[in-house]
Every structure is written in structure tokens, then in C-alpha cells.
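The complex is shown incomplete by one protein chain, all other protein chains being positioned as in the whole.
Which chain is which? They are A, B and C, in the order written, and residues in each are numbered from 1.
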Amino acid sequence: MKLSDEIEFDVRFSETDAMGVVWHGNYLKFFEDGREAFGKKFGIEYLDVYKQGYFTPIVRSEIDHKSPINYGESAKIITTLVPSKAAKMIFDYEIINLSTGKVSAIGQTIQIFLSVESRELELYAPDFYVDWKKKMGLIK
Amino acid sequence: MKLSDEIEFDVRFSETDAMGVVWHGNYLKFFEDGREAFGKKFGIEYLDVYKQGYFTPIVRSEIDHKSPINYGESAKIITTLVPSKAAKMIFDYEIINLSTGKVSAIGQTIQIFLSVESRELELYAPDFYVDWKKKMGLIK
Amino acid sequence: MKLSDEIEFDVRFSETDAMGVVWHGNYLKFFEDGREAFGKKFGIEYLDVYKQGYFTPIVRSEIDHKSPINYGESAKIITTLVPSKAAKMIFDYEIINLSTGKVSAIGQTIQIFLSVESRELELYAPDFYVDWKKKMGLIK
Partner (left out) sequence: MKLSDEIEFDVRFSETDAMGVVWHGNYLKFFEDGREAFGKKFGIEYLDVYKQGYFTPIVRSEIDHKSPINYGESAKIITTLVPSKAAKMIFDYEIINLSTGKVSAIGQTIQIFLSVESRELELYAPDFYVDWKKKMGLIK
């Protein structure tokens, strides 16, 4: 079983570039939007995690671009938590251009848990995160 | 007498928009670059001020656009401190498109002094700022 | 009578800065979001205007900041068309921090009509724009 969320969005004019399409780096903003919507839906937002005493910085991002998004087109992003036993949060993303029906990009981000207090990396998944995964039925 | 600084810069591709020119909102980034270069030159950088116990948030910005900057063109920004007795830092900016020789934009920002500790607004210019202005020969 | 539109939004993490609040320059993105929502509602979007043969570049922006927006807070933007006989589109903006109830910022942008074909400034409001204003009941 995989947890997934989906949101639609319009492209901002400021997100386009001189080729007339969304500048490639802005997809990381869309991934962040997807991740935050996922967090809001399943109770694991950035601020929820922060209240538990953790930052979750991104340690790896990758994006594969398949087709552009032009200004005026709308899109959706599907954000899926990738199962992992490690002390990491891994998300897969799929961005669909709703005006063309084509996949625009797929990607992945990896986040680690960093103690707000000690600024040290957690080697094991924090208790609150294990509890959350149980509550979501992702582990027993 | 007015304190002024000048820096040259190239436009980033990511700063252009679908009209093929620099997106208007990015001029506030150029103003920030100009302000920081000014601060570095005259010893009044953001972090210098922070060490004195103050944030200096922007409370007002304005930009007048005169002519566009295309991708591939270079530009310079002239940053000038506007004399003021108030507990404010006011900067004027002029952005020149060096490829066309035309003024691209002029603008102004106003910053206030906010105590890092109390998060309260300073009604009078902080001592360190008055001292700095004396040192610069701006006041006696 | 004034035409006005209102949208709510959440702040992106990428829009915050090291002071922990929304970076001041990002308010121009919020203004753009407000303007586009206004355009969608009343049939005067950027692309509608473009199809009529006009770009509408911003020639002036101003922002007055009243109180910050922190990450995790939501906000709304009220976008109002300012009546004008000139060949200009003038919008007023008000951003309310919905988490505190306070006004976060007010601002204004001015756009001109530029012919896509000749890249020349229109000195008189284009016919399609006068027609649109009549249809909206803004003029007779």
C-alpha cells in the first residue's frame, strides 16, 4: 500500500522563462507544493515535524523532464511516499500537464531527520515518525 | 554628500519570463544585490547590523520600469543612501542596461530597525547607526 | 463601482527567508496571482489580452509592508481594478494574514498596453479593453 496525494495548479507567469515554458528549476517548487499538500492531508506537515523537534532537509533531488508546460496551461502533481525502513522520507512525484494530457516530469526527493536542538542527523527513524507510519497502516 | 556604490551583473536565464525579458519582480533581487554590495563596501551589511541586535526589514519598495533587459544583456545597478533623520535606511536605485545604454528601472526601498530581541520597532536611529553615519561623514 | 476579486493562498516554504518570514520581494508574486485570478474571473487574463495583440508589461509597482507572514500561515489577497481613463491597467492589492487577521501589505501595479506586433506603446486604451469595460458596467 502506498500513500498518495494529488493537487492541481496553474503556472505562474513569473515561473516561465525566455523559452516561453516553465523554467526547469521551478519544478522543485511544485514538488514542495505536492509534499506540503501531502503533509496537510496526512498530518505530517513541515511544521508538524518541526514541533516534534526535527528539521527534514532535502539531501537529494532529481527531476526528469518529459514535456514542457506553457504559460496558461494547468497541471497536477501526484505525490507518493516511497516505503523505506531508513531514517528518511522519500517522495516520488509525477507532474501531468492537464492541457495536453502528457506527463511533464517525474522526480524524487529524499529528506533526512535532523534534530532541531543538536543539528545532528538521526540514524534511526524518530518515534513520532514510526508511530505516524503505524497510524497510516504503512507498517504494523 | 551622498554615499553610493555601483555593481555590474549579468541577467540569469531563470530571471527572464515568457515575454523574453527579465520578470519585473526580479528587480527587487537586483536592488538587494545593490544594497548588499553597498553594505559590504561601507561596513553596514545585513549581518553587521544583525550583530548590533537589529533586523532591518523592508517596509516599502517601489520600482519604475523604463526599458526591458533581455537575456544575454548585462546591467549595472547604482545604489545610493538617501539622507534621512528618521530611524530608517532609505536607498535609491538606478539600473542601467549596459547593452543598450538605457535606464532600465529606478526605485527605492525603505527599511526600519527592529530589535532582534524584542521584535519591536526602534523609534530613534540606533547608536551604532548614528556612529556609522558620523564615520562616513554623513553627519557631524 | 469597482471590480474586485479575492483568493486565499498558503505560503510556500521556498518563499520564506532567513528571518523566518516571507521574503518581501515575493509579494509581487502574490500580486501577480491576484491579478491572474481577477483576469480569470472577469475574462481579462494575460492570454486573453495577448490574443488581442497586446502585452501588458508592468511599468510601476509599489508595496507597503505592514506585518509579516510566517511559514505555515495562510493569507488572502484582494485585487481591485482602479478606474482610469488612461491607456493603463491599474490594480490595488491588499494582503491579509488570515492567521493573525492583520493586514500584511498593500500595494499597486500599473500596466501599459504594448502592441505585440510593433512593440510600441498604445497611447489610447485599445478597443477591446474599452469594450470589456463597457461589458463590465465600468463605463457607458
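Just so it is clear, contacts are C-beta pairs under 8 Å (C-beta built on N, C-alpha and C of every residue); 3 or more make two chains touch, one makes a residue touch a chain.
Note that the structure is predicted; figures quoted are calculated from it, not measured.
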Check: shown chains touched by the absent chain are A, B, C
Given B:6, B:33, B:62 or B:92, the correct residue touching the omitted chain is B:33
The one residue from C:9, C:50 or C:71 touching the chain left out of view is C:71
Only one of A:63, A:87, A:103 or A:130 touches the unshown chain, namely A:63
Touch rule applied to subunit A and the missing chain gives residues 19, 21, 24-26, 28-29, 32, 55, 57-65, 68
Touching the unshown chain, subunit B contributes residues 10, 12-14, 28-29, 32-33, 36, 45-47, 71-72
Absent-chain interface residues of subunit C come out as 13-14, 16-18, 20-21, 23, 25, 70-71
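As a working rule, only the chains that are shown with their structure count from here on.
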Distance between the CA centroids of subunit A and subunit B (whole Å) is 34
Multi-partner residues in subunit A (2 or more other chains touched) are 13-14, 71
